[in-house]
Structure formats: C-alpha cells, structure tokens
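Every protein chain except one is present and positioned as in the full complex.
Right, subunit A next:
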Amino acid sequence: MQQRSGGWKVINNWLGEKELKPFKFQQDAWKAYLQGKSGIVNAPTGFGKTFSLFLGAVIAWIDAHPKDYSHKTKNGLQLLWITPLRALAKDLGRAMESALQELNVPWQVGIRSGDTPVATRAAQKKQMPEVLIITPESLHLLLAQKEYPAVFKHLHTVVVDEWHELIGSKRGVMVELGLSRLRGLCKDRLKVWGISATIGNLDEALEVLLGPYHSDGLIIRAKLKKNIALKSVIPHEIENYPWAGHLGIRMLPQALPIINDSQTTLIFTNTRSQSELWYQALLREDPMLAGALALHHGSIDMELRIWVEEALHNGILKAVVCTASLDLGVDFRPVDSVIQVGSPKGVARFLQRAGRSGHQPGAISKIFFLPTHALELVEAAALKAAMEQDLIESRMPVLLAYDVLLQYLMTLAVSDGFHAHEIWEEVRHTFCYQHITEDDWQWLLSFLTTGGEALGSYDEFKKVEREGNFYICRSRMMAMRHRLHIGTIVSDAMLKVKFMSGGYIGVIEEGFISRLSPGDSFTLAGRNLEFILIKDMTVLVRKSNSKRSIVPSYQGGRIPLSSNLGRMLREKFNEALSGNTKDPELIALQPLFNLQEELSHIPKANELLIEQITTKDGYHLFVYPFEGRLVHEVMAALLAYRISRIQPITFSIAMNDYGFELLSDQPIPLTTENAKQLFSTENLLVELQTSVNSTEMARRKFRDIAVIAGLIFQGYPGKHKANRHLQSSASLLFNVFKDYDPQNLLLKQAFNEAFFYQMEEARLRETLERIAVSRIVITTPQKLTPFCFPIKVDSLRDTMTSEKLEDRIKKLITVNG
C-alpha cells in the first residue's frame, strides 16, 4: 500500500526533511485508514497520536487528487475532529495548520466551540473549512441549525479525541448521538476513529464509539510506555488522627523545594476550592512566587485560563495550581514536574496527570504525591503497585440516558424537524440506547409533544408539534431557548461573578452564593471578594481586604476511589500489618498503625472490621470494607435499612473511601450473632432498591437530569423579569414528579443512576460475597480510632429512618426542650 500511495510518499518525504520517522502505530493507523476502516488509536500523549489520524486523512486526500491537491480549495467539510476541551482546540488547530502549510495542502482548519465569535460562525456557514475542530456541545448546536445536513455533505471522517475522557460521561452520550446522526447522513462513506489513552475496557470503548453492531472496527496500540517516576512526599511528622480538612496545606513547606528545583511545576488538586486555598497559601509562604504562580480551574474566566495556558507554553510560569481542568492533552513542554495533592483516587487519572510532565517522547514523567492526610500514604503505595501491574480502570459507558436523548430530540426538532422512524433506527443502534424499548421511545416523543400525561382540554402544553410521524418545533422562542440550553451538561446552576465596576471574574455555584449574606467575603480565582448582591443572574462583588474569607466548595469535588485501587489498598494494609514491608510510605505510617491496632484492630485481607463507639454525638457504627465511596454509600443505606427493620431507629450516614458510619441516638443492635445476616446477599436486589429509594441519592441524581432534559429554566439574556415565574428547583420538581407522575422515565432514570452505576451492583455483590467468607471483627474502642476519625468529621450526610415521623419530631422536641 505504501508503495502505491503517492500521499504516503509526500508525508514520508516531509518527515524525512525534518529527520523524523513515523512511529509504527502511526503507519498502522494510516494503513487501516486508507483501507476505509474505523477504529481506535491507543497511544499515550506526547507520541504524535494526532498525526496518526490527521495525516491519514491528508494522505487519502493527496491520493484522491494527485495532480491538484496543492491548489484545490473550498472543498467543504472533510474531517470533523471532536475534542472534549475547548482549551485543546487551539493548540491542535495550530499543529494541523503548520503541517498542512509545510505539506502544501491548502486546507482550512476551523474551530467551533462556545468561544467561537459570531462572525467566524457566519463565515463557516457560508464556507465550511475542510477540518473543523469541535466540542460535543457545539456539534449538537450544528445539528440544531436549519438545513444542517448541507454542512456534512462532503464529510467522510470523524475523529473523537480523548475518547477515554468522554466515554464514562453524558458528554460521551452526546458524541454517540451526534455520530448516529452523521452516520445516517453520510451512510457508508463515514469513517469514525477514536483516540484513547489506555483504559481497562478498550474493547468496549470501541463498541461504544462504533455502535454495538459494528463489524470491522480495530484497535491500533502504540505499545509505547511512558516512563513514570513516582515519589511520595512523606510528612516529617505523622499525625495520629488523619483529617482531610486542612487539604494538605500543612505539607506545603515540603512542596516548595520541588517547585524551586523544577523548571515548571503543575500542582494538581482534586477540587476547585482546594486549588484556591493552595494558591493563596503558596503566595503567603513564598512571596517570591508572585507573578510566576497562576491558578487554573473550571470556574475561572475563559480568557484568564487561555492566558495561563499560553504562559505555560512559553515557560513564563514557575508553577500553576490546577484541577482536572488541565488533565487533558495540551502539550506544555516546559513542565518537568507534577505534584499531586491528595489521592487521585484512580490509576488512570494519576497516569494522565503524571504525563503532563516530560511531554517529549522518551522523557521521564516526574510526579510527586503529596498526601493531605496520613492514611493517603497507603493509597500512594497502592498506586505504585497498581501502576507496576498495569491495573488500569475501566470507564463504564452511560446507559439509557433519557435526559440526553430528550435534549437531542429537541435539538433535531428545532432545526429541520425529524422523522421518528428514521431517528429511532439510528438511536437504537447506539451503545447507550441499544436496550431502549418502543414504549420508552413513545413516552419520550409524547413527553415532547404533549408533556407526558395530559389532562385533555385544560392542557396548554406546547413544545414540539407532531405531523404524522414528523416532529418539529415551530416556536422561535423555544428554539432559541433550546439552543442556549444545549451544552448545559453541568451539575449546578452557575452564576457569573462580576465586579461592581465591571470586569468578569468567573462563575460560582448558585447553592454556595445563596448561603452568603451581603458583606461576606469569599475567594474566587485567587482573589478575596466581598459579596454585594445578585442581579440578573450575576453576582456583583467588590475587592475585599477581609482576612477571613470563605472558600466555596463545589459539589463535583468528591472523586470516588476506583475498585482497582481499593483492592490494592486492602493488600497494602495487609502488607503493613505483616511488618515486613519495604514501602517507605507504609514504614512511615507505622506509628499510626500501632495506635489503630492498640485501640481497635487492623483488618487483614480476610477480615471485615466493625467498630462500635459511643460519643456525645450518639452511637456510632463504623464499617471498613475499603471499597470506595460509591459502594460504601449504597452499602451503608442497605445496612441501615436492614437494621431499621429490627426496631424503629433513625440513622445519619457518612462515608469515605475506606468505610462508612451509621450514627444513631440509640444503641445500634448489631452483634456478632446477626452481623453475617445483615451483610448477606439474600434478597439483595429488592432490599437495595428499597434502601436506595428511602435515601436522598436519587434526588441528588435528579438535579443533573432535570437540567439536561430542559426542565430547569435557565432564562435567556435580557429577559429576566418575565422568567421569574418559570423558576423552580430540581428538588421541588423531584417532589411533584414523585407525587403526581411516579412513572415518569426521568424519575426512573434518577433511581437507576443512583442504583446501577453509583453502586455498581456487581461490585457490591462481590463485596458482600467477600464478607460472607470473611471473619467479622467487632471492636468497641473507648475513643476514636485513626481509621474512623476522617469519616466522623465528614459533614455530608444522608438519613435513613424506620421511626414514625411524629415520634421523631417528639424526640427532637424533647432533646431541644
């Protein structure tokens, strides 16, 4: 093939002039591409994964137009490049443009994202560039335009970059749906490729990308290994009561030497609030960093973020404190060290972050693990072991997301309208909706046309009109509202933050601001701000000199431990207990383990530890399965439910990645005799459902769903007054659906999300089976143990009760009486 392809020669010559040779996986990808195949390229960042597919398309183009490829322009959109992050688009575009220029191929490369100016969009509408780099949301916005099929008339290739990032999320579902439409439009000529880092379920990722019925997809593996050097920063002093509350700030002096010894350091934190705190603390600790230290997270103004990214590129910055916002792709050459503050909670994420340093092929990625509390050192040891064994997590694809499908159908309705038969065929051939029933489909259509269960003549529901099998939205107002709404796959209502005097700072969660009073100070984008008022969906602030300010905490902050890491963690505890460990992390923790053993017990791999402790707060029951927050949340609900059937009792429930707590105002009737029974798998499915339904889990899931499905009115610019009457909270909607429309599919989805993914039922069952053959060790420590302490201080709590409401109230009144 190589011999016959003129394009291939052109590329080889070009690379040869630069004294470069293509990697084997790049050549494999070109070959497969030229054969008309679809698939996934699996390669780490920094090895030219972009060119493995981009150049494939260029080769094919040169082959098809050997004589005039160097002056053929205005060819229409050929290649659509989907990327999860807007920040990546610019970099990528630049790399493609310079390659095209040197190859003398006069293709245009365009970018389409939320930041693309109106003028550029209009120009693109007239003449699409040959290559368009786009986010999943912007792709759906294209599908929401009138006469959108014309845009894709010449399209033959779609590449989905960073597919591993998208696959486990509803944005991934947006990609699946977008692809299903493009396949419908372009038929067989469409080639679909993904680019993915290594994940545990790469084969499944291929199936999600191409649909469960695909026949000839293939995976091209780069077989290149990144050299990663992981070093834990071990605290000078191990505290006996590990507490995540100080967010690792105490360890900050030990981070400074790393920053000083490196050219540029990225400091990854797990939450935005943590990054704000670290930024402030670093400046306090080392004022010399002023001007050379920057902050980067998802709530910061776009322009500022772009500036930070450019400055990173150019090597102006010494260090950047960031969150997952800098996890992806962009190539920052000057970065030679990465500090991970707190546990990354998963092997894949850790590898990704490590890869941000030493971005050149062959370079060593240096990453320092800085624990926020002592127990996290065990996680560091577990991470190291998991990395050595290549235990990389799977990303579970989202199934039956009715909310995203409703949004998508509305998108098609506001552009040209859609024929239900045609779209049904496309949708049910996607991975996400392969098990959708005809009944569900009819329900979704009627939800859009009649608003679900209607009440005859009194109903004035208006959204999508039905003409036989054709569905269309003719209201310009609703179409406009929907277009503004696409892309709000975010969890909470975010408000803009602006100075009184003008000047945009960033966005903040509505829930946070609603707890502030005017005059309170808070921190955003590294600044101290005084809250003045909320006006027209904007938070107005002025600079604050207050020493005390509140750092907003964001809902999305808690990442659960992956199952792989959980298993490693149990092994490491086992190892620590054996006393002959070589891990420096475990050795450092010996005093803490000694205290745990003295007060209670350290569970071996075949044991389940339960601690019963009484404090002035009440009666605590701590259970340590080491299975991660998600499994613990459901397990706690299940155990609480089962105990509550023994006698009327009310629990408040808390959990972390190591274990969970049931807290009650009365002694908890769990004994050596009934413990095994309380953890049995008998009747599991039914009892799980009941226990999940009686907590707030589904209600929390419903927030996202209501926003995505368009039930939460977000308002449109310039029309605030009239909209006030359309405001309602997701929680209120959840209540009215539960009471008046319990069969609603969106409600069902909320329960499913709480039930199936969250708890990963299979994983829970495995855990219970493991417990069934384990020895249950119940201790009654006289005071709090190192293990239980971090759980007890957690304030995020759920409730489970079997007491009568009146009895509960009467008890509460007596207590306060």
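Criterion: contacts are C-beta pairs under 8 Å (C-beta built on N, C-alpha and C of every residue); 3 or more make two chains touch, one makes a residue touch a chain; residues count from 1.
Definition applied: contacts and distances are computed from a predicted model.
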Note = The chain missing from this complex carries, among "Acetolactate synthase", "Cell wall polymerase", "Putative phosphoesterase" or "Penicillin-binding protein activator LpoB", the UniProt name "Putative phosphoesterase"
Note = Answer key for A:185, A:256, A:387 or A:711 versus the chain not shown reads A:711
Inquiry  = With the missing chain put back, one of A:422, A:520, A:571 or A:665 would touch it. Which one?
reply    = A:665
Remark   = By the document's definition of touch, the residue of A:533, A:736 or A:762 touching the omitted chain is A:736
Remark   = Residues of subunit A touching the missing chain are 447, 451-455, 457-463, 475, 478, 481, 617-619, 650-652, 663-666, 710-711, 713, 725-726, 728-729, 731-733, 736-737, 739-741, 744, 797, 799, 805-806, 808-813, 815-816
